[in-house]
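Quick one: the structure is below, questions incoming.
And now, chain A:
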Amino acid sequence: MSLSSTIESSVITNIAFWVVSISVIVSSFAVVQIRDLFRAALFLVLAFIGIAGMFILLRAEFLAVVQILIYVGAISVLIIFAILMTRDVSDGNPPNRLKIPASIVGLIFFLVFTFVMVQVDWNIQPHPDPLPDTYQEDSVEVYTKFSYFHVCFWFFCDPKHSDSESPADREVQDDTSYVLDEKLDSDRDQSGLDKIFTDTIPSIAELLLRDFVLAFELVSILLLAAMIGALTLIREK
Partner candidate 1 sequence: MYGTGIIRGLRITLKNLLLPSRMFTLHQYPDRKVGILWLAQNADINPLKYVLANPGKSIRAIIGLETVEDRQPKHPRFRGEEFTWYEQRCTGCASCAKYCPLGIIRIVTEPSGNAMPEGEKYGIEVFDIDIGRCMFCGLCVEACPYDALHLGSGFEEGTYKREELVIDIDRLRKSRKKPSTWFRPQLEEKSYDPGIGRDVDWTEAGRHESPSSDDQAAKWAKR
Partner candidate 2 sequence: MELGFRNIHAFVSGILPDGLEWIAFSISGIFLALVVINALVGVAALYTWFERRVLGRFQSRLGPNRWGPFGLLQPLADIIKLITKEDISPNSADRIVSTLAPIALLVPAFLVFAIIPFGTNSFLGDLNVGVLFIMGVTGMNTFGIFMGGWGSRNKYAMLGAMRGVAMLVSYEVPMALALAGAVLLAGSLSLSGIVASQTLPFLIVQPLGFLVFIIAASAEMSRAPFDMIEAESELTGGYHTEFSGIKFAIFQLAEFMAPLVTAAILTVVFLGGSRGPDLIPGQVWFILKALAATFLLLWIRATWPRLRVDQIMGFAWKGLFPLALLNIFLIAAEIQFFQSGGIEPIGVSTLLIMSGINWLVTGIAIYILANVLGQPSLQPKKPVPSPLANMYAEAE
């Protein structure tokens, strides 16, 4: 049995999944419940890292790394930095006074997300052109992920296509599947382990910089505007 299929099917994946999910849930609870603000922020970091782990289990290592880079490396750091700068650091850890409101808001978000996840048609479908032997499982997983992406973009950017005839379908039919096919074809020559990490980056790049380039740029401009606004707000005089 090849290594990649071992990883796919083995207990390891399950163990990893349970460890990661439990740690994400526990640390998310800790974020809102723990009294010590600094530790709460550290638990937030743990939760983010756990989510990155989930991405890896979903075979979306690009997303996982980006999750760490942005959420852990930048956002959490800024949160901690803000805790430090604005509170009296010499009197010990500042207490977390928002336990109950935070719990309520967290619960509401949880319910909303559960509702959305249950309601949305995630468009999971087998690859139109099934691949021979071991590659099939891989392709389905990868495919799932891309559908998720499409749905997200479609959900927020393109309200016109709200029915099941979404552009996601079409893109899966032509663009992505083409890229995937080509990639998998080239992978066929290589040895087993490399298949653990399928190359998803070109597909994401195509989606971001070709199909949804307008949305991408709009988001960039929005972020820039937010940054400048923040600078203007805190600037003295």
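How were these picked? Simply put, all candidates are chains of the complex that A comes from, given by their letters.
A few notes on this one:
Simple rule for what comes next: contacts are C-beta pairs under 8 Å (C-beta built on N, C-alpha and C of every residue); 3 or more make two chains touch, one makes a residue touch a chain; residues count from 1.
Source: prediction; values computed, not measured.
When the candidates 1 or 2 are screened for touch with chain A in this complex, the one that qualifies is 2.
The residues of chain A lying in touch with candidate 2 in their complex are 1, 3, 6-7, 10-12, 15, 36, 38-39, 42, 45, 61-62, 65-66, 68-69, 72-74, 76-78, 80-81, 84-85, 89-90, 92-93, 191-194, 196-201.
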